[in-house]
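A single protein chain has been omitted; all remaining protein chains appear in their positions.
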Amino acid sequence: MAKYEYSFYPGCSSQKGASSSNYLTSVETMCEELDIQLNHIPDWNCCSASIGYAGGGELPRLTLSARNIALSEEHNPGQEIVATCAACWLATREASERLGEDDELMAEANTALAEAGLKLKNETPIKHMAEVLVEEVGYDEIASKVKKPLEGIKIAGYVGCQTNRPFGIHGESYENPKYLDKLVDTLGAESIPDYEKKVQCCGGALAFSEPDKSQEMIKGILEAAYDNGADMVVTPCPVCQMNVEVYQDQINAKYGTKFKMPVVYYSTLMSVAFGRSSKDAALDGQIIRAKKLEEIAG
Amino acid sequence: MSTNTAMIEKYRNNFLKEVEANVEEGDWVKMCMQCGVCSGSCPLGKHWEHPPQEIFMMIRAGKRDEVLSSDSMWMCTSCYNCIVRCPRELPITHIMHGLAHYAKRLGLAPKNQPTMKFAQLFWDNLSKKGRVNELKLGISLYFMNGFGEGIKTSLKMKDIGLGMLKAKRMSVAEAFGGHSVKDLSGFHKMLKKAQELEDARLTQHG
Amino acid sequence: MTEVVATNETILVVGGGISGMTAALEAAEAGKKVVLVEKRPYLGGRVTQLYKYFPKLCFPTCGLEINQRRAKMNPNLTILTMAEVTDLSGEAGAYTATVKLSPRYVNDNCTACGDCADAVETEVDDEYNYGLTKRKVAYLPHVMAYPQQYVLDPAIIGSEDAEKAKAACKYDAIDLDMQEREISFPCGAVIWATGWQPYDAAKIQPYGYDRYANVISSVEFERMADPKGPTGGKLVRPSDGKEAKNIAFIQCAGSRDRNHLLHCSRICCMASLKQSTYVTEAWGDDADVSIYYIDIRAIDRFEDFYHNVKSNPNVRFIKSKVASITENKENGNPVLNGVDTEGYNRYANEHDLVVLAVGMQPSVDKDSFPVDIVVNREGFIEQADGNGGVFAAGSASDALDVNRAVQHATGAALRAIQVVNRVAGAEG
Partner (left out) sequence: MADLKIGAYICKGCGLEDRLDMKQIEMTATRDGKAAVAHQHEMLCSKEGVEMIRKSIDEEEVTNLVIIACSRRAKVEAFNFTDVAVARANLREGVIWLRPDTDENRETTQEMADDYVRMACAEAKAMHAPHPSGEQDLNKHILVVGGGVSGMTAALEAAKAGYPATIVEKSGALGGHVAELYKRTPQKAAPVGVSNRHKQKCPGPEETGIEELIRQVEEHPDITVHLNSTIAKTSGAPGRFSADIATESGSTTTENFGAIVQASGFKPYDANQLPEFGYGKSPDVVTNLELEALAKAANGGPIKRPSDGKEVRSVAFIQCAGQRSEKEGHLPYCSGFCCTASIKQALYFKEQNPDCDTTVLYTDLRTPGAAGEDFYRRGQQEEVTFTKGAVSEVVAGGELTVKFKDIILGEDTEMVADLVVLATGQVPNSGPDPYATLSAEDDEEEGGEEANEETNTVTVSVESILNLDYRQGTDLPQLKYGFTDSHFICFPYETRRTGIYAAGPVRRPMDIKQAVDDATGAAMKAIQEVHNAAAGRAAHPRSGDLSYPSFRKEGCTQCKRCTVECPFGAIDEDEEGYPKYNESRCRRCGTCMGACPVRVISFENYSVETVNQQIKNCDIPDEFDEKPRILALACENDAYPALDQAAMSGEELTPWARVIPVRCLGSVNLSWITDAMNSGYDGVVLMGCQKGDDYQCHFVRGSAMAAERMSKVGDTLSSLNLEPERVVIHEVAITDIQRAPQLINDMAKVVDEIGMSPFKF
């Protein structure tokens, strides 16, 4: 019996061969160390994120999340749902709240679910993994697992948008959340508490359709990280991770900058700090290699 | 009669009522007190022809065409800055999504609006198999503006693609079949029903 | 403090700010026995921390002098300072009040000569200046403080300073053995005048009050403008002491906002208009004032004041709720980001100093009244039959300016008198 047990919603981008498969790898490693058991929601589907709105109307989109919650309530009864992807978490929790306060929508959603032989009770709290770490596990327990402190690494905690707004982590401010910094310090690395772009939007939703606009914002995020002497950026969001990491060459080409800033997940940091291998920490998933972490991981 | 003309018929000069009845969270629009904090909080604000607070005023002023044919709502990146700062608790992000969706349904959204196209592709992609197929999404995305454009974009994105492949964060396997929900028929029936109910609500209003 | 002599015909006034003082004095001067209970070591409350009043730009201490004289002369009035009502039981016409008296460690022998303050060394934050300055641990809260008696900070007890203070006093006025006491006494009616507190500016995260030195609150700015205040009346920046000439005022900082206070605090518009005159007075044509607002609420005759300020070319009005404040790291200037809603103009304006016009919040939390009383969702006391013989006075009842608080408190005095007169009638 694991110390913590959750119904897990991994999300599309974490699947094998998908853009944040490395996130899942490191999360699984991290959870092993913290004795967190993740029971995948069987046959989960896409949450349609926030960009689904053009094609999907309100009800179809809500129904998508309703299906996931219903599946969880059926197969992982009594277990809180945990998501690692900010978009997945947000869409699911929003759907849950919206359906919770609008009976008409709730009824319609269940009518649609019935087509797939499902029923939504909507009694399940939906959490982000960061919430679990901060509110359930806690910094002390995390610290107690650190075998290889990440000494000498200066890390900018980039929280981004959807892990932070509109729900965020309890007790944290939307404008200046501190939990990533605390986590970085807990792991023995050096945080940058007044990193001014920690909640700046990376333009995720527009990365494909409006690359110039989003890359302009990404540039600001990276510049600030360099200005604060960061060795790398850490983030809890797959969209942020991908955007901030993969477009650096294009940004360099466009603005004549020389960005080569590794962008990692908190779970990667923790896996390394907990003494696990580069592979377990999914450092091989970095497009811009996080050498300092590799050195520690060995 | 097109839905659009039907709506014009029904609501005449009262665009606010039309929005309340047909746009996601549209019944919040009346609560705006024109402080402008949303407009000032938007990271892409400078790209909006009409920022949210102005759109709310335009809705009240009955500027139907200007609002629905506007490029502005499509600038929303769902960062939720406006929502958390709004002193009147308007779910502005959702209202913007709702307006964009409504404009598109009525066929009033600006043609070739890139985000609209991408968002549609994204939806088509996920509704097909229940899960997003990033490879196919990427490819269709590059070619959304025709074959020539597509090649260019593909080349431009080549290095990134290779990097992703190398990092095993992209897989050619996805091109064939790829991830999917198992109960695909149930999934499709569910979505179909949801869509029917949604349409019903609209036509009943319309 | 000797035991309180009171009966069911006595009126208890809770809070010795301008409202409580007014209610107590009006009732006492109409011949009623009144016990006035004040948490601070002195009377006057928050108005003693104001530099000027709008709209006359006159000085609060001017009226305070009169009210203090009234208090000194009136035999019907018993004043308990450093006192808090901890319990109130009974019903209209027959209440029993329990009051906690914190030790002042200084008795009535004190002549306010100040020898104790000279003797001690330890300094702590001066709450009178909202912590912008330090004060000795033996202190007179402010130069016009009444009762005109020094106070020993509890922190001093058991320290060397305590003995030094005691030794320095020639009048045996320092009593280090004073203990916290609890007393109970009857009263027929209660006037609840616990007033307001400034909303915690740090909670307005987008404005970075807790992150940027040059973002301050309106109550702090008020102290700054006062020649007796922390900067001797000079308008300077906390970060570098540089003269602050280009000053922005942000209205509704915490008010009319579901993230903070839902209500409109009423006074903030007038307060900022008033404070803008501090700036124009100090710097003349070099003054550069920007007021960011949603609606300017200069009600009734106050419109004149608004009109006059508006006619000053050095004061700008921008109809905009500022979205966020960032900082120019080179010069420490706060940068205000937002949209001027009159015709949609985006701005990123730099200022020397930013003043947050913070809202008024009831001093007493809605759940911690020692008596069952009807409050609205903002925690202000509503007039209701259910309140029995308890009557709100001043800004415990709503966000009120001084003039209206006094007006309201005067009425509250009569409502209390009605109750005790019924008691008198019944007892013949």
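When the chains are written out, they are named A, B and C in that same order, and each has its own residue count from 1.
By our rule, a contact is a pair of C-beta atoms (placed from the backbone, for glycine too) under 8 Å apart; a residue touches a chain by one contact, two chains touch by 3 or more.
Since we're looking at a predicted model, the values are computed, not measured.
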| item | value |
| --- | --- |
| Neighbouring displayed chains - absent chain, whole complex | B, C |
| Candidate in contact with the missing chain, chosen from C:62, C:94, C:202 or C:348 | C:62 |
| Option touching the unshown chain, where C:215, C:356, C:375 or C:390 are the choices | C:375 |
| Hidden-chain contact residue, picked from the options C:26, C:126 or C:220 | C:26 |
| In chain C, positions touching the absent partner | 18, 25-26, 29-31, 53, 56-67, 69-70, 72-74, 109, 111-114, 143-144, 148, 170-171, 227-228, 256, 258, 262-264, 266, 295-304, 307, 319, 341-344, 366, 375-378, 380, 382-383, 398-400, 402-404, 406-411, 413-415, 417-418, 421, 425 |
| Absent chain, residues of chain B that touch it | 14, 16-17, 20, 27-28, 30-31, 33-34, 53-54, 57-58, 60-61, 88-89 |
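Throughout what follows, only the chains that are shown with their structure count from here on.
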| item | value |
| --- | --- |
| Category of the chain touch graph - line, ring, star, complete, other | complete |
| Pair of chains whose C-beta contact count is the highest in the structure | A-B |
| Taking each chain's C-alpha mean as its centre, the one farthest from chain A | C |
| Geometric centre distance via CA averages, chain C-chain B, whole Å | 50 |
| Whole-Å separation of chain centres (CA-atom averages), chain A against chain C | 46 |
| Where chain A and chain B are represented by their mean Cα positions, the distance between them in whole Å | 22 |
| Contacts with 2+ other chains: residues of chain C | 206, 324 |
| Shared interface positions of chain A, touching two or more other chains | 174 |
| Chain C-touching residues of chain B, taken from the complex the two chains share | 33-37, 39-41, 45-46, 50-51, 53-54, 81, 84-89 |
| For the chain C and chain A complex, residues of the former touching the latter | 205-206, 208, 211, 324, 326 |
| Footprint of chain A on chain B - complex, ascending | 24, 43-44, 47, 75-81, 83-84, 93, 97-98, 100-101, 104-105, 114-120, 122-124, 126-127, 130-132, 134, 141, 156, 159-160, 163-164, 166-171, 173-174, 179, 181-183, 186-187, 189-195, 197-198, 201 |
